[in-house]
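One chain of protein is taken out of this complex; the other chains stay put.
For chain A:
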Amino acid sequence: MSAVASPQAVGLLTTPPAATAAVRADGVVRRYRNGRGVGPVDLAVGPGETMALMGRNGCGKTTLLRLLATVSRPQRGEVSWFDGPAAPARAHIGLALDGALEDGGLTGRQATYFWCAQWISARDEVRTRTDGLLDRLGLAAAADAAVGSYSFGMRRRLALVAALVHDPLLALLDEPTAGLDPAGCAELAVILAERRERARSTIVASNDPGFVEAVAGQVTFLDEGLVVRCATPQELLDSLPRGRVAELVTHGRCDAAGLRRVAGVVDVAVAGSSAMVRFDGDSTIAALVAAADAPGGRLRELRLRRPDLGDCFRELTGQMLEDGHWSATTPA
């Protein structure tokens, strides 16, 4: 028997108390025997705030999310939700973990209905919310098909629906854009914006710089379980030196030394046949192309972009957000 509580019974709030942090962590530590994990970490997420956790794989994002979602306990430090303990806070929390996928035997509608019913007892409301959010995230047509027949992206959408269907005051979403197509990412960004307007707090663990810039009011960089920096996306981007980024792909290994010699290049990171070059000045582009193409016909792809949060992370930690054996160098 699962507890099916009415909103009143579980103390479900329709609006969060003003000026009360949805979640606050004070010096929390959760380390595993292999040294991985997180902490000590301090952070607070206020009502209507969207915070993004960014960091390399294994840096402690998911461990921190579990702590903030009440499903794991810190070895040291304290976590409080709405200025209270974990048990009553669960009435206000929605959780979507990366890799947490629904059992294939149920239909999407059944799975969503089950999760919604854990918070809301009125059957009509559960049905209305289930149908509404399935529709918004593009699963209405497949709602009565077995989840086992869903694509990975559809299962990821379903996990988001299950986490948000009861409109929690605090939602914790682990890699929410993983597996989502651009339309799904855009719809999710709209949903998170609407949550902000309704004073709902959201924490997303994501290494998708574009998505984080679009949805987050605060970004927390984590490295080896510690907070490296917490600031608004704009503050982080403003802290970067002027310039742009060229992403290059060549036939064979990238010539890092050759790229480094180009005038205007600020720094170069190379992983096999890929290179990421930060540079300043339009005149540098032609020289970069020439250096990457030398001795002729080696350049396969070139993409120019403005610096993003991934570059901020690299600037702060000297590491790339993405996996891969990147070696960063700066011109002498």
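Descriptive notes on the structure:
As a working rule, contacts are C-beta pairs under 8 Å (C-beta built on N, C-alpha and C of every residue); 3 or more make two chains touch, one makes a residue touch a chain; residues count from 1.
Everything below uses one rule, namely that contacts and distances are computed from a predicted model.
The UniProt record for the undisplayed chain lists the protein name "ABC transporter permease", from the options "Sulphur transport domain-containing protein", "ABC transporter permease", "Rieske 2Fe-2S domain-containing protein" or "Acyl-coenzyme A thioesterase PaaI-like protein". The omitted chain makes contact with just one of the residues A:82, A:119, A:221 or A:313: A:119. The hidden chain makes contact, of the residues A:29, A:71 or A:271, with A:71.
One of A:20, A:80, A:110 or A:319 touches the chain omitted from the figure, and that residue is A:110. Taking the complete complex into account, residues 1-5, 10, 66, 69-73, 87, 90-91, 93-97, 99-103, 105-107, 109-110, 113-115, 117-119, 126-127, 141-146, 149-151, 154, 162 of chain A touch the chain not shown.
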